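A single protein chain has been omitted; all remaining protein chains appear in their positions.
Let's turn to subunit A:
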């Protein structure tokens, strides 16, 4: 009986699919390993710039270049796996910054060939959604994807992810990051996290433009307005930096909740999933939670390990693609910024 069970377990283990995922489309470099829905390892490094500065493509690529092989070693060690145990190598094909994407793709292509494993180019946005579904077990949610580079409301309909609403200019995270630069908020661990902490101490609401355009949102005008007003208001003592953080968050997040609710009404959906780096903001989750409660809907969100760019999300989307028969041939493995 015992030996029968052991044989069964060995067979079951052999049938499991192990995917390693490489992510590096922005200022995070992450490599994660997933075995049939179980995250075995997911190490990550962040390129942090001084206050007042954003991250530029070539410097970000240099950062990734310097640490990627160490992170890869960590990913294998923490998972307790050898390259031979991996079934498939997934990497971010795009969208993202060109130079960092190439750096990561080069290593993914090389190890896939060294280890004799198939390669899989993954769409970064789908990585976020699939990881969110895996962690939260949301079944068929309306997705709010909010990060430094993307702001979209997405739902799965007729065999495709479809975008119901999005930003017509800059991403919500970009708006927050650039506001942080204006008043020199630290980028460590991230500008958004520091804004969130400061916002908790804000008490006075400063009125800002509110720019929902049907299913879409616009953030660039709000950024220009607050960039223009911030220093004047702070110097004259009209408000504090904390008040500005609070007001900016309240305004931006209200807009996001509004377009998410509209998409839910349109799709008849009773689930919301928040993914992307801004998605780990607890105030955004709280505001979305209030809306969901009013509608009798359920909210799903993840914490910073899986919201913020990471390797496991690419492994997870890669796992889904691999299991449904996809692979990316080497000549087709070029990266794409869009």
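As a working rule, contacts are C-beta pairs under 8 Å (C-beta built on N, C-alpha and C of every residue); 3 or more make two chains touch, one makes a residue touch a chain; residues count from 1.
As a convention for this text, contacts and distances are computed from a predicted model.
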| item | value |
| --- | --- |
| Which of "RCG27644", "UBC core domain-containing protein", "L antigen family member 3" or "DNA primase large subunit" matches, in UniProt, the chain that is not displayed | "L antigen family member 3" |
| Sole residue of A:18, A:39, A:72 or A:208 that reaches the chain not shown, by the stated touch rule | A:72 |
| Given A:54, A:98 or A:221, the one touching the chain that is not displayed | A:98 |
| Residue among A:63, A:109 or A:128 that touches the chain left out of view | A:109 |
| For subunit A, the residues touching the chain missing from this view | 65, 68-69, 72-73, 83-84, 98, 102-103, 105-107, 109-111, 113-116, 330-335 |
